[in-house]
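To start, the structure under review is shown below, and the notes come after it.
A single protein chain has been removed from this complex, and every other one stays in its place.
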Amino acid sequence: MEWYRILGSIITLIGSIFLFLGALGVFRMPDLYNRMQAGTKATTLGTILTLLGIGICHYEWIGQILVIIMFIALTNPISSHALARAAHFKGIPLTKGSVADKLKEKESTEVEVD
Amino acid sequence: MIKRLIPLLLVISLFFILLKVATNVAPNYDLTGVAKTYAEQGASDLGAMNLVTAIVVTYRGLDTLGEVTVLFMAGTGIALLLRRKKKKNDSGIKNRAASEILKTGSKLLVPIITMFGAYIFINGHLSPGGGFQGGAAIASAVMLMFLADSSFKINHKVFVLIESFSGIFYVLIGVLGLVILGADNFLDNRILPLGTFGTILSAGTIPLIYTLVGLKVGTELASILDNMKGELE
Amino acid sequence: MELQQGIFILMGLAMIIAAVLAMHVKDLISSIIAVGVVSLFASILYLLMQAPDVAMTEAAIGAGLSTLIFLYALHKTKDVEEEND
Partner (left out) sequence: MNITTIVHITGFALILIGFWGMLTQKNMIKIILGLAIVETGVQLVMVAFGFIDGRTAPILDSAVELSKASSLIVDPVPQALVLTAIVIGVAVNALMLTFVIRLYQQKKSLSINDYKDLKW
């Protein structure tokens, strides 16, 4: 087996571990925002690593895979950000243990300014 | 009770009809009839790598023209039925402005998605995809702008121009087949040279027609979305 | 049973469950999303059935544009109601 195949397999394995942790986080986290955070950060990194590992194994596809990685890096956090913001404005409560709500603070200061 | 009984009877009768169909179909192990001809002669006849494209654009070109017409009719009907009333000012519900991240990100993404749509329909004869898929991708870019920026409006004049000119050129290419190659050749792709098999400038007029179809479908779906969205804000 | 058939059976079951949910749930938004899920699984089935063209069309139009059109229609019919009250 060539060395790049082993390297690619290891990177793919790390990526799938991150994906598993993301799924576990969606299952275990207490409220919507924490779940969304787990489902975005971990899966973005996991998907990028998995794709990169495949790209190293089959190096003739690395161009397409870099384009896909760029798409995922652009779309996944932005869509998640929009969803979380909408949920916050809709009034979905935070979990009891949370210590800060910066968006609410920002809104209240904005209202005072107006 | 009787209201539930009649639908139940209808569904049960449909079930038996479908059961008859399901039990009578044997899986086929070879292409037969017209599909075999297309598979054997499609490449040498039309020079298109993607046989689905060859069927949609050339072998069944008239169907596609009719389909684009149906889409146009549906879009026109929607625009007619949902025509704008006078703008009500201040309905009481204020829209929250989108965040800076969302605006910047969508502005970055829209050109890329539009370019991807153009790539899909230009390469329709070489790889999976074509006018309808590319048009849908372009409409998705417009959809993203609608969702991300509530004050975004499409330029109706440009859209109408693109739509009508692509429709006119589509029909003109069809008529050119009649003029150059004689009767029975409406929408024939061989009025241009077939070129080298597998390159982007090959397969006669297929890339040209699919580009026109893609522009037309994209603008039509975007106008349908725009009309359905209306003056909600 | 081979792996491929197992995948097809799982996808089919998921589609049927989503369709039943779409018809059974009272909430219209959940219903619309469930129909979008049916379309998304259908596009995966098309890809597995060696029909990439159809898969692309279904994913872009069936799961994307169609869902948004339904949501816009729902929003329009709700909007007037709120104004009326």
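We call the chains A, B and C, going by the order they appear; numbering starts again at 1 in every chain.
Please note the rule applied: a residue touches a chain if its C-beta (ideal position, glycine included) is under 8 Å from a C-beta of that chain, and two chains touch if they have at least 3 such contacts.
These figures come from a predicted structure and were not determined experimentally.
Every shown chain touched by the omitted chain in the complete complex is listed here: B, C. Which of B:Thr64, B:Ser140, B:Ser166 or B:Thr205 touches the hidden chain is settled by the complete complex: it is B:Thr64. Contact between chain C and the unshown chain involves residues 4-5, 8-9, 11-12, 15-16, 19-20, 22-23, 28, 31-32, 35, 38-39, 42, 45-46, 49-54, 57-58, 61-62, 65-66, 69-70, 73-74, 76-77, 80-81, 84.
Not every partner is drawn; the one left out touches chain B at residues 4, 6-7, 10-11, 14-15, 18-19, 21-22, 25, 27-31, 34-36, 38-40, 42-43, 49-52, 55-56, 60, 63-64, 67, 70-71, 74-75, 77-78, 81-82, 127-128, 130, 132, 198, 217, 221, 224, 227-228.
By our rule, only the chains that are shown with their structure count from here on.
Across A-B and B-C, the chain pair carrying more C-beta contacts is B-C.
Note on chain placement: the centre of chain A and the centre of chain B lie 33 Å apart, centres being C-alpha means.
Centre-to-centre separation of chain B and chain C, using mean CA positions: 19 Å. By the touch criterion given at the top, residues 50, 52-53, 91, 93, 120, 128-130, 132-133, 136-137, 139-140, 143, 147, 221, 224-225, 228-230, 232 of chain B touch chain C in their complex. The touching residues of chain B, counted against chain A in their complex, run 96, 98-99, 101-102, 105-106, 108-109, 112, 148.
Chain A meets chain B in the complex at residues 71, 74-75, 78, 81-82, 85, 89.
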